[in-house]
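Input: one structure, supplied below.
Removed: one protein chain of the complex. Kept in place: all other protein chains.
Moving on, here comes chain A:
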């Protein structure tokens, strides 16, 4: 669920952001409390709070005093934009590298990507 590659609070933020991206947490909906997430993810509540604070800072979440944390309007579009910027670095570059090792030609790689996209039932 959580790995060792990055700080835990970053992974908490990514996890919640992921839920916003795939619609598990729709815009305007309430996010589980720090206590609930701490118990569920089995991590320190202060670490959860730090991850949430990141998302508040980037406008993905906002706090309603006395009620809790909510997904902001427009959060999904903002996250998509951020993640697209990182997509080449994080996904395409390693793909190209591995394809090179396997001796796959660029158009073969492209065909595999198209096939996989269709197989996945056309995302979005």
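Definition applied: a contact is a pair of C-beta atoms (placed from the backbone, for glycine too) under 8 Å apart; a residue touches a chain by one contact, two chains touch by 3 or more; residues count from 1.
The rule we apply is simple: contacts and distances are computed from a predicted model.
Student: Would you kindly match the missing chain to its UniProt protein name, picking from "ABC-2 type transport system ATP-binding protein", "Phosphoribosylformylglycinamidine synthase subunit PurQ", "Glucose-1-phosphate adenylyltransferase" or "Energy-coupling factor transporter transmembrane protein EcfT"?
Tutor: UniProt protein name of the non-displayed chain: "ABC-2 type transport system ATP-binding protein".
Student: Would you indicate which residue among A:39, A:57 or A:114 is in contact with the undisplayed chain?
Tutor: From the options A:39, A:57 or A:114, the contact with the absent chain belongs to A:39.
Student: Over the whole complex, note the residues of chain A touching the chain we left out.
Tutor: Considering the whole complex, chain A reaches the absent chain at 2-9, 34-35, 38-39, 41-47, 97.
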